[in-house]
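One structure, pasted below without further comment.
Only one protein chain is missing; all other protein chains are in place.
On to subunit A.
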Amino acid sequence: MDAVATIHPGMLDSVFGVIDLGAVVLDHQRRVVLWNHWMSRHSGHEAGMVVGRDFFAVFPELRGKRLDNAVLQALRDNFPAVLSQTLHKAPIPLFANHAARTSGVRIQQAVAVTPLAVTGAARHCLIQVSDVSAAVHRERLLRDQALELRSQTFSDGLTGIANRRHFDLAMEKEQRRAKRSAIALTMLMIDIDFFKAYNDHYGHQQGDDTLIRVAGALAAMLQRPQDLIARYGGEEFVVILPDMDSASGARVAESLRQRIAQLAIPHAGAPGGHGSQRITVSIGVATQAPHQPVEVAALIGAADRALYTAKRHGRNQVVIENP
């Protein structure tokens, strides 16, 4: 009885026909010898139309490109080559279906070119094309989500400006840069005056709205791309002004203070007479001079002390104290 499994004539052709990837065999002159059904379906070229033709005449846009070189290397040097989707996107004009062809959206491809030894003939090569569209789509989703998450980890959920963590990292970096390049570094510590009373009077929801408006107004005043404003906590903000001396820093602080007063946000909860009962801010300024680097904590401490001096001296003002 015939129990031995046998390869029937034509079986390999059938396998070649049904495998779910593109397979093309080229002879030593780069002429198409085999062209499977997957290739016919996605390229729009039936095997009968392409067999015997130069592969690069079928796809002239591939001439001189990496695939051209990969085929050359396989046929001449006996070396295999891979073309990744990431570095080549979709080199061969292959389409999932008629609609994709009409709109010009190609299948995302990973291509492998392998030399093929053929008995009694000069070396051939096999081109395999895999459809990686699903993997590409999955990674794009992941990447978008990762970017979204990253921006969330570094921004304040309420006001949208940088958060405390972002400030800590940026401060560390700017302090090192100031030390290395021997440039000044100024920071501002900003606090909304009588904000607890504001929340008590207007409620937390309106308190939040006001925090958002103040943060937005402060951020809009900073002109240079390297300047950073962050929410330090509660109603407290912090500003990093790299390469800025104490006098310029104080001018920036004063314009920020004026800007907030100009918003003219009513504050009926403030003690009578204070800033005509509007929202105001107190600001402490501290500068690390060039050639005199200090610890980050010392710089923050100085700005903090300046802020408390401003509070003690009646609020709605700018005070400078250097470390």
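Keep this in mind: a residue touches a chain if its C-beta (ideal position, glycine included) is under 8 Å from a C-beta of that chain, and two chains touch if they have at least 3 such contacts; residues count from 1.
Heads up, the rule we're going with is that contacts and distances are computed from a predicted model.
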| item | value |
| --- | --- |
| Name per UniProt, for the chain absent here [options: "Putative cytochrome c oxidase, cbb3-type, subunit II", "ABC transporter ATP-binding protein", "Chemotaxis protein CheC" or "Polysulfide reductase NrfD"] | "Chemotaxis protein CheC" |
| Contact residue for the chain not shown (choose from A:V136, A:A170, A:L218 or A:I260) | A:V136 |
| Hidden-chain contact residue, picked from the options A:L62, A:A112 or A:I183 | A:A112 |
| Interface with the unshown chain - residue positions in subunit A | 65-66, 69, 73, 77-88, 110, 112, 114-115, 132, 135-136, 139, 142-143, 146-147, 150 |
